[in-house]
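A single protein chain has been omitted; all remaining protein chains appear in their positions.
Moving on to subunit A:
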Amino acid sequence: MNQPYIQVEHVSKRFGAQQVLDDMNFTVRRGEIVGLLGPNGSGKTTMIRLLNGVILPDRGTIRVGTHNPALDGDPIRRQSGILTEGAGLYHELSGLENLKFFAKLHGVQDKQRLLDLLEQFDLTAHMHKLVGTYSTGMKKRLGLAKALIHRPELLFLDEPTNGLDPEGIQLVMKYIRDLNRAEGTTILLCSHVLHTIEEVCHAYIFMENGRVLEQGTNREIEDKYVTETILRVETGLVPTGEMFAGVPVQRVGSQSLQFTLPNKAAITPLLQAILRESWVHEAVITNRDLEALYFKVRRESHE
């Protein structure tokens, strides 16, 4: 987990007049699941393409394992799998025919592997149907199976949950987590739907306008950006003023109060004080989930 597997240093990329990436710097350790997060047009997809060596940077250096994708992309493409946003499947072929085709491109001859992947992504019953007749979610799952045919050690997933229903999202996220645990696959996951990836990622890279705003684990980013703790408590307590037990309080629902604490250490004394007067059913820190951190980082970068 400690060895840097992907290293990106001062990478810039321009398409015509548009500066898509501007001095990108980040690292990914082997075996990590890293979320590459940012709004549409922030340069996430371009970064993935650069890491695969299918486009070249204007400036900067990239290293994936021991290879430079700009000079030596074939080994990277051999050991990596990718799910692009459009899945990149042939609609006039069946699901199984698609997998067979991509298996040949990757030199995979194990037919059982294809059947196992179809089974894992709940597509066995549909494997002989033309992909053109598949729903968006089925195409996405087949695209993921396609990316995994050759058991890649590095996986790029560009918006893997777009178009999936909640059950599909759960299936895909569980697979990603299991794959990472079982095979130690390094996964770079692009998304702008933050809550779906929060539970699988070890670390995050926040991007905006082709630059890295912040990088780190949830804890690291939280320690750096969260200067106060917002606690929402479901309780029967009825505070008399704007303060309770020396903590600012605000009513946010008929049985919900929001407390602004200086740090997490202040939570226990506060809850003890509330419990002396009323019941407590739930207490949640609301300003440290991924979405809150993401907006906090972006806000601070604009200041």
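Everything that follows uses one rule, which is that contacts are C-beta pairs under 8 Å (C-beta built on N, C-alpha and C of every residue); 3 or more make two chains touch, one makes a residue touch a chain; residues count from 1.
Note that in this section contacts and distances are computed from a predicted model.
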Choices "Aspartyl/glutamyl-tRNA(Asn/Gln) amidotransferase subunit C", "Polysulfide reductase NrfD", "Dihydroorotase" or "ABC-2 family transporter" - which one is the UniProt name of the chain not shown: "ABC-2 family transporter"
Selected residue (touches chain absent from view) among A:G60, A:G88 or A:G163: A:G88
Contacting the left-out chain in the complete assembly, out of A:V54, A:M243 or A:L275: A:V54
Contacts of subunit A with the absent chain, listed as residue ranges: 15, 49, 52-56, 73-74, 77-78, 82, 84, 86, 88-93, 97, 101-102, 104-107, 146
